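Reviewing the structure listed below.
With one protein chain withheld, the remaining protein chains of the complex are depicted in position.
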Amino acid sequence: MDFNIIRIARTVINVKDLDRSKDFYVKALGMIETETKDNCVYLRGLEEHTHHSLVLKKSETLGVHALGYKVEKEEDLDRLAELFQSKGLKTKWLKEGTQHALGRALHVHDISGMPLEFFCKIEKAERLLQRYDLYSGARIQRIDHVNCAVPDVEKAYNFFINELGFACSEYTTIENGSIWAAWLHRKQTVHDQAFMNGDGPRLHHFAYWLPDPLALIHCCDVLASLGYSQNIERGPARHGLSNAFFLYLRDPDGYRIELYNGDYLTSDNDFEPIRWDLNDPRRQTLWGAKAPDSWFNETSPFLDIETNEQIQSMSPILAQRKPELVI
Amino acid sequence: MDFNIIRIARTVINVKDLDRSKDFYVKALGMIETETKDNCVYLRGLEEHTHHSLVLKKSETLGVHALGYKVEKEEDLDRLAELFQSKGLKTKWLKEGTQHALGRALHVHDISGMPLEFFCKIEKAERLLQRYDLYSGARIQRIDHVNCAVPDVEKAYNFFINELGFACSEYTTIENGSIWAAWLHRKQTVHDQAFMNGDGPRLHHFAYWLPDPLALIHCCDVLASLGYSQNIERGPARHGLSNAFFLYLRDPDGYRIELYNGDYLTSDNDFEPIRWDLNDPRRQTLWGAKAPDSWFNETSPFLDIETNEQIQSMSPILAQRKPELVI
Amino acid sequence: MDFNIIRIARTVINVKDLDRSKDFYVKALGMIETETKDNCVYLRGLEEHTHHSLVLKKSETLGVHALGYKVEKEEDLDRLAELFQSKGLKTKWLKEGTQHALGRALHVHDISGMPLEFFCKIEKAERLLQRYDLYSGARIQRIDHVNCAVPDVEKAYNFFINELGFACSEYTTIENGSIWAAWLHRKQTVHDQAFMNGDGPRLHHFAYWLPDPLALIHCCDVLASLGYSQNIERGPARHGLSNAFFLYLRDPDGYRIELYNGDYLTSDNDFEPIRWDLNDPRRQTLWGAKAPDSWFNETSPFLDIETNEQIQSMSPILAQRKPELVI
Partner (left out) sequence: MDFNIIRIARTVINVKDLDRSKDFYVKALGMIETETKDNCVYLRGLEEHTHHSLVLKKSETLGVHALGYKVEKEEDLDRLAELFQSKGLKTKWLKEGTQHALGRALHVHDISGMPLEFFCKIEKAERLLQRYDLYSGARIQRIDHVNCAVPDVEKAYNFFINELGFACSEYTTIENGSIWAAWLHRKQTVHDQAFMNGDGPRLHHFAYWLPDPLALIHCCDVLASLGYSQNIERGPARHGLSNAFFLYLRDPDGYRIELYNGDYLTSDNDFEPIRWDLNDPRRQTLWGAKAPDSWFNETSPFLDIETNEQIQSMSPILAQRKPELVI
């Protein structure tokens, strides 16, 4: 590959009520508001030196815009455009200034029809890592990863590994050896991008890194105090897969956000990806508790990079099912 | 009252396989084995200066022996015997030496038919609070409380408050104002003894205090590592009632043990007991998650102080039900 | 004894600048302001159901008013007045309404000349234990204890044990067996009142209980963020004595406050007080680090209950010295 994708860098989601969503992300979860402008709220974590990693965009139609990846050099964008065009995939250029705080951006639909964005430049913002007086809620540090349902995980896996240069840290197979889910990374954590078998392409969740496990527990308490206890969907518990201590929340529009702490360094090219059986009860939750049905069945639609309409999803090629946790 | 009950001090449970139970309490939970003698394993927490707070007794019949309370003076035992006899309740003396490591003990059946034990003397053991090199598992510090299902909570409540000198920290009522559950204490924590409406008298659980919330999370991880993930019944989460961060486990014989951290000081006689509605979803779990059916339906039988047979339980006078968590 | 002292309940300190002190206690440490009235700021911890446990009183003269103990019944105050009068010690009654939010109070000078206050009634305030959205800084929960320098620790010890009904949890002796310091309690924690050998009577520090060790670490970070790093005098570390994880701060007027977590339950009358050698390096700091000279040499004056003038201190009868930490 002659380009370098650095990491997942932002998600942009349509929300129905900006104030309601801002209350959730800022007052309950502790994200930092960089600015609010033109019906968009720009949010970042305490560690982030970039303008934002989450954009709340006022809209009557819910949906997730192209998932934003940061690349090393401007030229990387041109190389990526060539790649996607050579595969017959849709691409679209957004000139610097088109999107607030962002440089030139390339929007594409990937092999699964999922909208992706690549950019090199993003405005800087004051990094608040040592402004401990501003820490509140979950003390959200930085964007960690996105997880998407796609109908053909192996196809998505092959595209990201072979064409985009991702590495695999862990994956799940079913009885016949087919890949049911995969955890792929560019930065040296367990993942930037995960895929799981399902109706798609759709967003399952986006995730933020926390500084320690007690920040996650405190966030549960704060959510309860502020009347958000019904927004807690799953956890706290530990994933067998990734080893993370996790909490899944549903935001006021139903988008799923994961709070996440405790995975591991994936710097080594000779690290052997860890394989899990779909039905291993420790895979999902090391401690054995089952995920609720909503966690398996409910996801959010993506928006087309040209029409901004919700992308139609296709049925998965593997049977969509909740794992049988035979203990 | 002319006696002083200090605190809940021990539980004695029949177990089918001493080694299997010892593995669970010592290797997974981190309790300290004081000694094993005559088909009994004597266990204590790291903070305890007394010989034991849990006795595992080898037996083919499961069941819970009289719940042990420590009193201030030997004379307190005589006063207590007079009280129980004056109420027409069964009493039985066990001379010093009858029970290993214990002084003279008074066994009784209380107003609910529940077996209780009172004693003043118990052998000392080395207190290991600052032997941090011995900390493992949940780092269990000390016995905290017992929780029992009884058919008539108000009757039990009145007896413990008016006759035994307990104070109430929190309680739960149903629509007509009847007490459905109550948390009662002698030592200055939220409870030594809780009662909940149900078939009884039966033991719902006994509980141990942990030094901090991360000890509880680590214990979940250790349980999973050792193959005990199916023993985790509920949690981790925070109780609205008591404010404790909790985890409920089932031991190898099905006894329920709670790991517990984070309640509050109850020293003040003018502290007003906190009332909760049975159907307040924050009561059971501040974070909103429901308890599994087993937590409501499964309890352990007590053993008669004379026959050692399982005590027959009676149906509750209030409808036995899982709270409706209408959010 | 025919009275029941429940616990240390408040300290009242003169401060030069109310706003400056309020910023420190509320913004940095996370105490709750109940109200500000008549040149006094009334503060409480998140767990406290009483109106305040700390009063900041605007004054040009620094000093500590009578240390406030809560008793069980109004009659206890009369019994205490008789006791102090029978010993020829100064007493003074303050009628209900004289002190804001407080009932009738008895002020005395004790056997060391130290001013004490006893009261039964104090106004209630909303208990914020489960208002986790209001937690900040050190998440201060409740007042824990006071520590005072007195010239004759054994005299103070005997008075508190024999006349006031305190129990001793731990104590420090020098080579000849004399008591150099003692930790005494009424409530079931390691102490309400500690004494150490030194010029006195003077206040060494007052202390607040935190919910867990990470709240203490976070408070260090917040203090640094707000420019208070020079207010950190000692710690974080663990005391051998009491087992507490601690941090000592100096407030803007130089008063010393301890943040404290991790001691143990002292409910049992047969618990044997723990004896430490003054020169045991683990006594002061289990981890071996020495306390700075200021911690040994600097204390705050008490104010006379009648004149409000600073009480003159006397030299200690045992050599005043920093322990020799011979390892």
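Miscellaneous remarks
Letters A, B and C name the chains as they come in the text, with residue numbers starting at 1 for each one.
Operating definition for what follows: a residue touches a chain if its C-beta (ideal position, glycine included) is under 8 Å from a C-beta of that chain, and two chains touch if they have at least 3 such contacts.
None of the values given here were measured: they were computed from a predicted structure.
In the complete assembly, the contact with the undisplayed chain comes from B:226, out of B:174, B:226, B:291 or B:314.
Although one chain is not drawn, the whole complex shows that of C:23, C:72 or C:221 it is C:221 that touches it. Listed residues A:62, A:129, A:161 or A:317: the one in touch with the omitted chain is A:129. Residues 27-28, 130-136, 212, 214, 218, 221-222, 224-226 of subunit B touch the missing chain (whole complex, contact as defined above).
Mapped onto subunit A, the interface with the missing chain covers residues 6-7, 47, 49-50, 70, 72, 124, 129-130, 141-142, 187-189, 209, 211-213, 240, 243, 262, 264-265, 267-269, 271-272, 286. Along subunit C, the points of touch with the absent chain fall at residues 213-214, 217, 220-221, 223-224, 229-230, 232, 236-238, 240, 245, 281-282, 286-289, 327.
Methods note: only the chains that are shown with their structure count from here on.
Distance from the subunit A centre to the subunit C centre is 50 Å, each centre being the mean of its Cα atoms. Counting partner chains per residue, subunit C shows two or more touched chains at residues 130, 212.
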